[in-house]
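Questions regarding the structure given below will be posed in turn.
For this view, one protein chain was removed and the others were kept in their places.
Order of writing sets the labels: A and B. Residues in every chain begin at 1.
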Amino acid sequence: MSVLRSDNYDLVVVGAGPAGIAAAAAAAKAGATTLLLDENAGPGGQVWRGLTSTPLTNRDMLGKDFWDGQLELEKLRSSGAEVLQRATVWSIDPSLQVGISHGGASRIVQARRIVIATGAMERPFPIPGWTLPGVMTAGAAQTMLKSSGLVPSEPTVIAGQGPLLWLLAGQILRMGGRIDVMLDTTPKGAFAAALPKAFGFLTTPYFRKGLKMLREVRSKVRIIKHVTRIEAQGDGQLERVVWETAGGKRGEMASRLLLLHQGVVPNVNLAMSTGAAHDWDGLQLCWRPRLDDDGQTTVPGIYVAGDGAGIGGVGVALARGRVAARAALTSLGKSGQDADLSAARAELAKANRGREFLDLLYKPAEQFRIPEGDTIVCRCEEVRASDIRSAVDIGASGPNQLKAYLRTGMGPCQGRLCGLTVTELMAKARGTTPEQIGYYRLRAPVKPLTLSELADLPMEPEAVKAVVR
Amino acid sequence: MTPMFSHIPADQRPTLEIFVDGQSVRARRGDTVSAALLASGLDVRRDSAVSGVPRLPYCMMGVCFECLVTIDGVGNRQGCLIPVAPGMRVEIQRGKRELGK
Partner (left out) sequence: MAQVHDVAVVGGGLLGASIAWGLARLGQKVVVLDEGDAVRRASRANFALVWVQGKGAGMPPYANWSVEASRQWPGFAEALEEQTGLDVHYQRPGGFHICLNEDELAARQRVVEGMYAQGAPEGYGLEMTSREDLEKALPEIGPEVVGASYSPHDGHVNSLRTFRALHEGLRAFGADYRPDHMVDAIEPQPGGGFVLHTEQGRVEAAKVVLAAGNGNERLAPHVGLFAPMMPTRGQIIVTERVRPFLHYPLGTLRQTDEGTVMIGDSKEDVLDDGETRVPVSTVMADRARRTFPLLNRLNVVRTWSGIRVMTRDGFPVYDQSASAPGAFVACCHSGVTLASMHALDLARRIRDGGLGGALAPFSARRFADAPETLLNSDAAA
């Protein structure tokens, strides 16, 4: 892999979403040698997916938020940062060596500081039948829309909760896509619980956008509220969606597509694999890296910015990216950054306002996080909730022993789609807390790479001695 | 089969030809392999490596590994992260990968 200019960088940033773009731009502008890596074909991450390539060139289609990304991208382009797309980071070790796979070859790069900005992923939504072809995440549909101009054209149900669900429904409809039914799983009473926090929220632009979004979707889609049970049914592919509401009403609809979404959670695999400590967030119901004010993890020199640090949205992600980059540079002794750091901190404080409200309002209900019966939990290894409960009965006290018994989390996704469910399910089955249960121990490679990529890396004599004996 | 997804009329990108299990398919430049497959109207379900049940892409963002396909002879690649290229040969996977493929 000769595309890189160097083997050594002041700062390596992983992930070219808002946080990574902001971090790389800030660092490079301040004179640091900076490398930004992302596994997708183009920059933008989730919010700005397809920023440079979307077929939706009519600016109204994706809205101002989307095109704001171009301003940040401009800053990145003029900053002098080196950017490599389709580059997957599969390893970061405590000495800040970064394993990068690109175009079928791998290379190890030495960083002086690292910002992990790998963002969020959608929370697992383990309902009966969620592995059937035709069941996808709402985010998947959004990705298809932004990067390929593809919208659902057959009978479609969208289900779940959270601001993104509504935003996505709105985007699909505006683009002429089809949504027949929305199953809203927000628990009864959740809104009331969140109201006291509304003040912080009201002063952010979220609120105005939120209302408009709700109105738009409500006028076009049949909305079923307080849904307490959803099942995807079909033989080899989705044929119908069946549901039940808090009032005991049942319903069903023949459909080709079911889009699921109940919020996003930090994608912590890479950060965890470095050994950085993570804590359970009882409000957002997920793991978060333990960070200092500037976003530095418990592994010196490794920072986490963006949604990977805790869900905050674009504004927070941009601010966190700049804070982390500037703090990293300050620690490297690059002068003249302090003023900027405090400005970035102020930007972050402002962006953070209103978040707690959304978290309370959209806390997903237990039955959609902790499945019963033989619902599949681990999609890759096809392990069911009932298998996990029996493993707890014979003595599995946490995810790692569970892995040994059942192979949960050992498939190609490496626990990304089952990890949270496993932690919460085991906590409930054992009558303890998610902290007590813990998470899978993750190690490099966090993404698969070919054996030859691994074998082609430089040989160290001391490593040869450890193997050839 | 009618595809679950259709291109919006505003999408005017040029098309290119790929082959899915030998069959010619028009894809739009810039699409990922998975997006092109889902828009093709073909039955592109793969069989899982564990029990052989049918699966389709789930997340389209690189985390779930449901989109695994054989591309130009190399198996188990994440179709949702790889853009289509002219003449690309895509094969739908049937169960476990074969060594050397």
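One rule holds in what follows: contacts are C-beta pairs under 8 Å (C-beta built on N, C-alpha and C of every residue); 3 or more make two chains touch, one makes a residue touch a chain.
What you are looking at is a predicted structure, and each value in this text was computed from that prediction instead of being measured.
For the options A:Val3, A:Ile108, A:Leu211 or A:Ala254, the residue in contact with the chain missing from this view is A:Ile108.
For subunit A, the residues in touch with the chain missing from this view are 91, 93-94, 97, 99, 108, 275, 391, 393-401, 403-407, 410-412, 414, 437-438, 441, 443-445, 448-452, 454-455, 457-460, 462-464, 466-469. Of the residues in subunit B, those that touch the hidden partner chain are 49-50, 74-76, 95-101.
Following the convention adopted for this analysis, only the chains that are shown with their structure count from here on.
A straight line joining the Cα centres of subunit A and subunit B is 23 Å long. By the touch criterion stated above, subunit A contacts subunit B in their complex at residues 39-41, 46, 50, 53, 55-58, 61, 86, 121-122, 131, 133-137, 139-141, 143-144, 147-154, 175-177, 236-237, 256-257, 267, 379-382, 411-413, 416-417, 448. Contacts from subunit B toward subunit A in the complex involve residues 2-13, 28, 30-32, 35, 38-39, 45, 48, 50-51, 53-66, 68, 76, 80-83.
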